[in-house]
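Some chains omitted; the rest stay in position.
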Amino acid sequence: QDRKIVVGALRLTSHAASFVAMERGYFREAGLDAELRFFDAAQPMAVAIASGDVDFGITAITGGLISLAEKGAVKVIGGALQEEKGIDGQKFLASDAAFQAGVKTPKDLGGKRYAVTQPGSSFHYMGAKMAAAEGIELEYVPLQKVGAIIGAMKSGQVDGWSIVPHIAKALDGSGAVHIIGDVADYLPDYQVTTVFTSLDNTVNERPLTEDFLKAFSKGVADYNAALVDRTAGEEAQQKMLDLLAPYVYPDDAPEKAKTSILNGAMRLNENAGLTTASVQDQIDWFKAEGMIKDTIGFDTVVDSSFAPVL
Amino acid sequence: MDLSLQGVGHAYSDLEVLRDISLEIPGGRILCIVGPSGCGKSTLLRLLGGLEKPDRGRVLQLGAPPAGCLNPLTFVFQDFALLPWRTVEGNLSLVLEDHRLPKAEAEQIIADVLARTRLSEFRTALPRQLSGGMKQRVAIARALAVTPAVMLLDEPLSALDAQTRELLMDDLVALWTRAPFTAVYVTHNLAEAVRLGHRIVVLSRRPGRIAEVVDIDLPLDARETGSAELERHQKRLWSLMRDEARAADAELVDG
Amino acid sequence: MADLARHGAATRPVPFRGGGFAPSARRGVGLAVFVALILLAEWGTRSGWISPLTLPRPSDVLATLVDLWTSGRLWEHLVPSLSRLAVGAVIGVGLGVATGVMIGLFSYVRAGLVPLVAALFPVPKIALLPLFVIWFGIDESSKYALIAFGTFTPTVVATYGAVDNVDRGLIRMGQSFGLSWWSIVRKIVLPGAMPGILSGLRISLAIAIILLVAAEMLGAQHGIGAYILQAGSLYDLEKLFAGVTILSLLGVLISFAVGQAERVLLRWRR
């Protein structure tokens, strides 16, 4: 008898493994009757896992996630998306106005206005780490929604931002915004997103969680082979794009969607392996910023007994 | 069934409104209460009808109400108090519904009182379609529908224009002549009082006390405007009240 | 006529000085203003005088709407939104009217609940979104709850105001005829409060539409609110305006429906 699970997802390529596992029946093979639930932001998905509406999700490590972990609601069990030298990753951007005024590298953003969705978001983390590395100060501007940030970038009201490659490239192409650097240069092996579930699933439903990760990992392998390492051949790549397009860009023409997907392909962690050093660094940063309690440690957030540790 | 007030006094918080009123309401006759503005006429009527509890003294009903009487003490209000969302018919049935009469009986009561007040053709009209005089006729019909032992009328004609007032006075006289009812009739208008009252009680300024009781023996249907006896009564009442009325008029309402 | 001659030159008609202060309906002006604004936007965006970042081209918005319609995706978004609106508003308005009537009738309920409602009124519903997920889950129930919560407070306020405004004279009349308490409430208080409740309904339903967007922030894939949010996050102004136009039309339609309900239920007024 298949066990019912709900997998939370955003319409992003970083969630591709779930889509693949779903479409190619890997969940079913693992004895799971999976249902995808879509969200338009990571935060509600984390809350939905806490509330028990969703069993598994993928999201960046944010203050909200850590806070929920601290309340004993969720646990990170593996890695999902990772920056990797040599593979196109997230980009630092400058608005056209700033670019014309001489902002050509991330360092030039010193004293400028840097867009984040919210304090404590991954955007904030990336900006802060870059600023620390370059020895500059940024003025963080919270704008809540990616859409609002894009509007602000295009109209030159904020100067810098960082975002996943396909959005960065599309914006760069329009000329309103310019790519000025790679996140991977400042945060090598940055564990961008992680797989997480409820505390209850890690303690009382261990087999279920393991089965999920097994199926998920098959999806990861397919994806990496087809789009990141491109070892599976042209046909597999096309098949993969056909599979993902309706998930990621349901409202767009398939050709346009496929280009975007290809542009945005980043490494997913094999076997949901987790780069603990990066996670530790993120937790430390949140503590330093005073956004989470000092008592929170790595083990509060992560249960490393499910996936390989990198 | 008669009513009796025994040493009744009433106050609204600090404001003493009525003081030591003792009065018998005799059956089958119309008792008029006149007095200057704010002297407590309406309060007195509400005490009689059980809408207000007296602070002092007692309001008694003597004897049982006659058989078939659905609501012994029945009001007719100055502002008609018709439900604007019900038709004429609906406003009448309102006061019968709670008594769970057989449908045919209720229907018959309604038809009867509408006929007596000559409203049969306005049965399905809404209040807003009626002139003031018609509205008050509906209110009177509604009061008649519950065959009251005592009708309590609080300035029933004050909201009407002078001509309609004349017409309605004629109607009331006709109704009473056909089937005498007991009524307490509060009014400002001395012409009304001498036209309709078998007995007229004059209240003093606030706190209202009984200043004078006048009996008029002329039968109602023999009274008509300009009759010398009525004129005499009216003049005497006005001379009694004139100064009090002026003083009441000149009072500031709240400091 | 003798008079006329006598007064001679000083005779003149009495000057007219009344009239005015009674704006009358000017049919078509409203439509003309809309058309003018839209044409202006169209011309501005075409001539480049308005940048495409600032406003979408109205014809493109129209095309998007037509596309939504012909592709059938309009219904895909409209049906869930309407059902959320309906269920949420029915719950919120229903509870609100009941609470409002209780506040209007009972001293203790009034004393206990009025301050609570006053404190809840200025609470921004979007701030509570994370809590609503925990309390009501991410399915339809949290959307219903949000819309219900948003319509509840204004309905309560409008209803108890309406009950307070019921002519006490009518209530005393009911008592003087010996009507039971329940008869008075049913036959006098409720119909008398109806005009106020209905005009409160206008506001509550407008708020319900506004909250649709917030409600559909919570894990909704379909729905006009979700459509708008997605368009916003992609900065797709055509879709954004198409969605907003739909909500606006919905608002006008609902207000019209309330107007019709008033015409029927309040026929007894002029």
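Per-chain numbering from 1; labels A, B and C assigned in written order.
The definition used in the following text is that contacts are C-beta pairs under 8 Å (C-beta built on N, C-alpha and C of every residue); 3 or more make two chains touch, one makes a residue touch a chain.
This one's a predicted model, so the numbers in the text were calculated from it and none came from an experiment.
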Just one representative per chain kind is placed here; work out the formula for the complete complex.
A x1, B x2, C x2
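Here, only the chains that are shown with their structure count from here on.
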Report the most central chain, judged by the distance from each chain's C-alpha mean to the global C-alpha mean.
C
How far is the middle of subunit A from the middle of subunit C, if each middle is the mean of its Cα atoms, in Å?
40
Residues of subunit B whose C-beta touches two or more other chains:
none
Touching two or more other chains - residues of subunit C
none
Which of the residues in subunit B end up touching subunit C in this complex?
49, 51, 70-71, 73-75, 77, 79, 81, 83-86, 94-95, 97-98, 126-128, 142, 146
Sort out for me which residues of subunit C touch subunit A in the complex.
53, 129-130, 133-134, 137-139, 217-219, 221, 226, 229-235
In the complex, subunit A touches subunit C at residues 37-41, 43-45, 47-48, 50-54, 145-148, 150-151, 154-155, 251
